[in-house]
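With one protein chain removed, the remaining protein chains of the complex are shown where they sit.
On to chain A.
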Amino acid sequence: MELGFFGTLLWPIKWVIEAILVGFHSLLTLAGLESAAGVTWVLSIVGLVIVIRALLIPVFVRQIKSQRKMLEISPELKKIQDKYRGKKDQFSREAMSRETMNLYKKHGTNPLSSCFPLLLQMPIFFGLFSVLNDAYAGRDSVGLLTPELSAEFGSASLFGVAPLGLTMATSDGNVAVIIIAIVLVILMTGSQFLTQLQIMAKNQSPEMKNSPMYRQQKILLYLLPLVFVFSGAFFPLGVMFYWFVSNIWTMVQQFIVIRNMPTPGSEAALAREARLAKKRQKKGLPDPADEASGSVAVEEPIKTQRQQPVSKSRAKKQNKKGGR
């Protein structure tokens, strides 16, 4: 019973993390990088991020598809929003959320990604934390990380001065560790802040922006740096680095989505329409409203539908019959 409950739970996760890290490490050494060098191990952590986030791409694609389908239900969604417009008390908000969720279910679409990606990320985060701690403390690894590799990983350092296994709290006066941790905290706060701000400022409908939930979220946004300062003090540099790279991935992914598949009615959607109109003008194309759907780009037929409020329900039915 030396592992304990959480140790047992984390064991398979740690095994997988070690396998991925060692896999990337051997690829990188094969490519000519020095086995014990900090860069090699740092890049292995980047590799871990890439593997995990790539695994989550199907989830992400599904989310995009759902978001496109949202256009079909947007009239019904708007009906719900109109019904609760100006009602900001808790009960109305709750009733509105319930109706919205029921609507999603009825149409078999849901713009939310589910809790699974989060649930997948958290154990990996703690698993990496534990692998790194073990490696730094010289404890036995659980899988493919041999004692030699483990020792290398534990003492591998960023820029040759700051070991990945150290935290701000355990830095023991190592100035480089403290400085790098602070820089990482600033970068993480910055990237998270930008991602959230992107979503909140640009990708939300005006109704959403007036809700009390939005205001609460906004306050919390400014508390974020505190969370990261805390984590900067207690998480080893390697884990912080993993988190940071993952954040960058999210940011880029979010940027692409907001630019190309914005929430209907949001600022980003308006900006996108303006951009598309400009493009059309440049090419001398006619307004998409009087164009047939066959010859235009993939996203444009959706817009055609949106501009015909009269026949929308019928158009939708016809679309379904067409087997879209």
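A few comments on the model shown:
To be clear about the criterion, a contact is a pair of C-beta atoms (placed from the backbone, for glycine too) under 8 Å apart; a residue touches a chain by one contact, two chains touch by 3 or more; residues count from 1.
One rule holds in what follows: contacts and distances are computed from a predicted model.
The chain that is not shown carries the UniProt protein name "Putative membrane protein insertion efficiency factor", picked from "Putative membrane protein insertion efficiency factor", "Amino acid ABC transporter ATP-binding protein", "Phthalate 3,4-dioxygenase, alpha subunit" or "Glucose-1-phosphate adenylyltransferase subunit GlgD".
Among the residues A:L33, A:I179, A:V227 or A:A271, only A:V227 touches the chain that is left out of the figure.
Within the complete assembly, A:S97 is the residue of A:T29, A:S74 or A:S97 that touches the hidden chain.
Check A:F6, A:F116, A:F159 or A:F234 against the missing chain and you find that the one touching it is A:F116. By the touch criterion stated above, the residues of chain A touching the omitted chain are 58-59, 62-63, 97-98, 100-102, 104-105, 108, 110, 112-119, 192, 196, 199, 217, 220-221, 223-224, 227.
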